[in-house]
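Note that one protein chain of the assembly has been removed; the remaining protein chains are unaltered in position.
The letters A, B, C, D and E name the chains in turn, as written, and every chain counts its residues from 1.
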């Protein structure tokens, strides 16, 4: 099975870090195909950037859809997730969705810890989209990001560990470490936090495998059946072809 | 006051129809500046198309931001609304949001009537985004669209009137006629339906005026303060400049 | 257009303050007709007082209904709003409702700041009535009111500013200053608070204008159609006539 | 123990019917003191009428508060319930509230059957006030009332039985017969309906007894502590005294 | 009337304490029949223990069903409540359910105070089962239990009083003292706390009486009608007979 690990951010180091976690979590025989956006932003951290990045998600899938069995949108916040799910006959999930739903099987309430408060309003949309607001105990973020984006797991380790402990004290049975730069941190700090630590990349890879096995066409029916083909103007060619073809 | 009536669809006839309704609803002294997308789709009718159209919304505002006092995203479903609200220091509303919130002052429960069932899943996102699901009595659509997109108000008038009556019988105090092609229909069929008919274009123009008066910078604080400037790659120039500039 | 600014409190100084804000917010050509209750309480601050004041609201509208195009119930908490909406063929809104729904277009989450904790339980009913509890970040009030009711904007300015800042820090994109005596304060402290400040009187006047334009009969259909005429005993004459007449 | 059965409607025949049911439900030693409004409406059936009737509720309690141990607001819809709870140091409940909360111990979901669709929007407020919307399976009413108000139990018995059966088929474990004129009907048709039939008068009397025993001052703390004394103008004397006295 | 006060815990001292409170709350003529589990746990304090204890509840009712008119499951958390309600033709309530629903008539929001944080996740299920999460202001517990289980009311009195005061300050109009060992404490500390104190045992006895009077068969219809008879293996004889008999 081949899984597209689609990073809608442009930072390849981030993709590499996620790919490593993804390969550790994947089943034997699963191949992880990491792809990094070549347009957009080094790192998405707002609803506005996510709006644009969501179209990058759609473009990249257009190019890879025939080569993979499932897609992981590898940015917490899941830009373009629902649009991709509607447009392609492939299973698609995202870091936020997969982590949130997996956490629901490992505790009653989950918290989301991230590295800057700028993310919270955006990430909150993923909790709402999953429909599980009643199971969220809260968001926890430092007052501001410190250290470099490429080295957050080291630079902010102590701070993020403290936030995860705070989340546990606040009633979270599970703590999701949200944000692509944090891939792999969950297992590193698990011993220090009295909550189940959740790594979104690992969750997403496993959920993508499951969807590919159980529903090879993904969310392809009902309101997610492919929209009727329609003329387009000014779209990248592969994406235009996808929109123009009938479902 | 100048209000950008931003049609993220590419059909100028649709823009013309909406501009006519907008001018009737606007206060004396308000100038309506209608703009039609030159990229994208003739008519948006899915979450996937809305994802792409949302970036068109952002692009168009980049070009017009210095010339207007407020923006109306003139497609029911409001593609790019929240992203635009975050990215620009201007009030922004959309047909769906404005109609829904206005309806909340004209009845206890509102219904949304539209011309094809394809729209419902997409429109439902706007109700959820407003947070007023408890006030929605339901969606009503025909089994399929009939007639031509440019002439729906005539071709489907009887059908849509019947659906609005059905909505009223089902407990709706107000009926929103959702979908850009239906602009102006509310006043035409009002006498035939025992519910308050809501025209989204009229609502949106009035709400945009109100926002421009009361909050000239729009939603510019808290989680909607402008994201920090950030390098971009491959974006249209005006949009890139907006993302790259500090808020 | 004429808008009845109906203060169900008996304090004319409060009415004057609100009328001033109302005139600044109104469109050219709109006339504000301020009226102060001549029965009831100097200032309403409980559900019990609101129950009584709601009938005063109904009585006053009975007297003015033929002279105005829309009504603003000018007490935050909106005594009698829904009853008035049902009984009269006029658009009616209230300070709380209009502020809350307007805030929903200027941020994701709003807070309500007021000058005494006594108000909170009562004001909470308006948030619930609007159906937008999920968008409320919280109430903020001092431990107790200080200064004189007629001079609160001056006497409590520092305290209320601090509370608005606290609300912003707690996640509010918008802060509504609730309570008739605070009319006009929003613009005075806007620069000091990192949230969009919302003035309920300004919102209500603008929303009343919009309703009058778009739905001159107001909420007059469905569950808000006028109740059938019915005999009454012991009601003020104009109010009795209204209840006794058929809708 | 003495319980004030306060009918805010002016129809004494209705009071008599309710008093009979109340006496059957009351514990040995409980005295039912029926009182009928002498101002207002023969029968309340709208939010507007309920607004006015709520003040009648407050007035009547002012007169009887020293003679009784608890109060039942004996109109389904509970006009003035929360205001009375705040203003008086006595337990107060209402037909709707008591029936709804009692039903929650006799099934998972309850329906409300009434004799005219005019009541539904008003009654829905009581379900919302109790906070148990998730346990309501729905409202069921005939298209219109038939027969005379004083004889509904006979004139509409077949119709109401059919509606209760319909409610049961729709998933209701319990069916509340809402509306003062229906007092006593529950036991008469219980055998014909596969749901537990709930008589609001019986529930309210029993709940009032329980409150009087367990909390003789009623809801007298927190947000329901008596509002501070305040000058009043134009209120009936006993009610004025109550508002003017400190809690 | 006879009410089974069924303690699914094995500690008879606890049963004695509850029986004393129950007798004080009961109507004249009501006989309290206290029974203590002879299998299970000294004291239930987790969802896992509650799962097992719920079957003990079912077993005990099987033995007593012909001798009583109603059942109180006398452990806060209500193990087996809904199963018992379905299986037996008797009214059944529990300490948590009865306290929660009664509190809803004595304030807008209630808090639950208990003596160890271990209980919270379990007790939260009772709030959710009642459907009134919107009326809960929160749980309050010490960091850990202190003193002996048999003497908690004395050993932790100061601590629990402080927690109840904290709950009141946090917006609770009512405070429920949750946990069988706390029976009787509510009246002892009522004067020290500015909220209505709720004793679950007293509530449950009164509610059981009301259900027995109004619905002698209890929740016996709709989804609570007795399940069809079914073969069983390995169940205690009386319980087997109950499951095997037709409803």
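In the analysis below, a contact is a pair of C-beta atoms (placed from the backbone, for glycine too) under 8 Å apart; a residue touches a chain by one contact, two chains touch by 3 or more.
Treat the numbers as computed from the prediction; the structure is a model and nothing was measured.
From the options A:43, A:76, A:122 or A:224, the residue with contact to the unseen chain in the full assembly is A:224. Within the set A:130, A:152, A:177 or A:235, the residue that contacts the chain not displayed is A:130. By the touch criterion stated above, the residues of subunit A touching the omitted chain are 25, 27-29, 91, 93, 97-98, 101-102, 104-109, 130-132, 134-135, 168, 171-174, 194-196, 198-199, 202-203, 206-207, 209-211, 213-215, 217-225.
Even with one chain removed from view, subunit E keeps its contact list with that chain: residues 10, 38-43, 45-52, 54-55, 58, 80, 82-84, 86-87, 118, 120-121, 128, 223-224, 227-228, 230-235, 239, 243.
Criterion: only the chains that are shown with their structure count from here on.
In the contact between subunit D and subunit E, the residue numbers used by both copies make up over half of all numbers at that interface.
Centre-to-centre separation of subunit C and subunit D, using mean CA positions: 29 Å. A separation of 44 Å divides the Cα centre of subunit A from that of subunit C.
For subunit C, residues touching at least two other chains, in rising order: 108, 121, 134, 223-224.
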